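Read the structure below first, then the notes.
Missing here is one protein chain; the remaining ones are kept as they sit in the complex.
After this line comes chain A, so read on.
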Amino acid sequence: MSSGSIFTEEKNPRGIPRAPFIENVEAHLGGPDVEVEPTLKQFQDALAKYRYMDANLTQRRQGLEEKIPDIKKTLTMVEYLQERRQGKSKANPFEDQGDDLEDEDEDEEADGSKEPLKTTFELNDTLYAEAELEETDTVFLWLGANVMLSYSLPAAITLLRSKLALAESSLRTSIEDLEFLREQVTVMEVNTARVYNWDVKRRRERRERGEAQGSGSSTKEIEGT
């Protein structure tokens, strides 16, 4: 009877078991007369698990790939606000590329302690309105799930930076895991094919042996009579 689990103790850093490549089908099964059905079923189960993990990871990766540019934009914006707060320096007009989220025009006053920032913000998909940004130390971050918190500028920057780092590393590990999974799926499929072929070969050998014996015994009978 084949061993209980076909997985060795090897796992990748995220706990995905490595699929063993079966060199000698017969040795793995445990004998020339063992049924392959249970083993094949194990392989199919393992394959199903791998595929499920693959689907999960792909989904996670897509979600992350969407979130990361967003976090980057938010971080850039907060850093810009921080810069304006700190500097009396002439900041260049800030332009948002790509998405037509908003246009910012800077309203610079000579030696203003109050430098209101005029911005066009999005009310709706096709509707924008104008507003003046107050000078404030606080920004509000939408954390999702109907939660919005206010942060001071430096705290916001710290938070966004850590979120970005986390998302990026998560994305990297997801991509690694996906590659790893793809390898293991291939290994498992090859194993399945080999076990199946071995079984086919064995059946054929059995049948041939059976026929040889059958013809052998019938010859004996003829001789006997």
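By definition in this document, a residue touches a chain if its C-beta (ideal position, glycine included) is under 8 Å from a C-beta of that chain, and two chains touch if they have at least 3 such contacts; residues count from 1.
Operating definition for what follows: contacts and distances are computed from a predicted model.
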Protein that the absent chain corresponds to, by UniProt name, given "Rab-like protein 3", "Trafficking protein particle complex subunit 2", "Anaphase-promoting complex subunit 8" or "Prefoldin alpha subunit": "Prefoldin alpha subunit"
Options A:V139, A:L181 or A:V195, residue touching the unrepresented chain: A:V139
Residues of chain A in contact with the chain not shown: 70-71, 73-74, 77-78, 81, 100-102, 118-134, 136, 138-144, 148
